[in-house]
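Note that this complex is displayed minus one protein chain, with the remaining chains in position.
Up next is chain A:
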Amino acid sequence: MAALPAMRPLGCLRSLVRASEPIQPFVNRRFISTAYSKRPERVPLPPNMPEQFLSQIPLRFRPDPDREPLKIYPAPPSARKACKDPVGAVTESQLAVLDPTGERKAMFDYRRNPRSVKTGDIVRVTFKNGDPFNGIVMSIKLRGIETSFLMRNELTRVAVEMSVKVFSPNVNSVEIVQRSEKKRRRARLYFLRDKKHDRRSVENIVASYVRQKKAFLGGGNRRR
């Protein structure tokens, strides 16, 4: 049907179609240029074109009355604009719940507070459920709400290390039993694991502290 002589002149439409594709002149080309040339605009089909000529146009260029225009939805609202620093916001809200007075935060903020717990101190931690744990503080990790400290002790001649989250609601109290004798130059005292530097058990130091405290508070009748 396309070969009908009457439709021959319509062959020129093909050239129209071809014109819509990007033109890349290859005259005297010796190198690849990355120069950007604007894509030529599509030439519209002639208006009032008889319908039977459409068969000569490639399918993708034929006008389609049924096709709806593409719907373009607006981008969803930016979460970044709504909350600039979500991690900071969560930390603050959690701190407000778990540590309203800021007491615990100050107790472990060894960079700012000179009276805080420091590495090398012997501490006693009591829990809401379970026995208290004593130990020498090996490291304090300041990580916002995740702040934790690592204690080391020896129970029945077996080394035990325990890391506790400072703001855990399970932690009842943290007491400093003894300050380290000398100023520690390291932030993390992992060398305490070596045989040479191991402090072994701190149980008797803590036991004497507890005894003293009981005597001071009057027979231990008062509860902490």
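Observations, loosely collected:
Operating definition for what follows: contacts are C-beta pairs under 8 Å (C-beta built on N, C-alpha and C of every residue); 3 or more make two chains touch, one makes a residue touch a chain; residues count from 1.
Following the convention adopted for this analysis, contacts and distances are computed from a predicted model.
The unshown chain of the complex is recorded in UniProt as "Large ribosomal subunit protein uL14m", chosen from "Cytochrome c oxidase subunit 4, mitochondrial", "Large ribosomal subunit protein uL14m", "Methyltransferase small domain-containing protein" or "Adenylyltransferase and sulfurtransferase MOCS3". Considering A:Q56, A:Q94, A:T126 or A:S148, the position touching the chain not shown turns out to be A:S148 (whole complex). If you put the hidden chain back, the residue from A:A159, A:A187 or A:L217 that touches it is A:A159. In the full complex, the hidden chain is touched by chain A at residues 130-131, 133, 146, 148, 150, 154-165, 168, 170.
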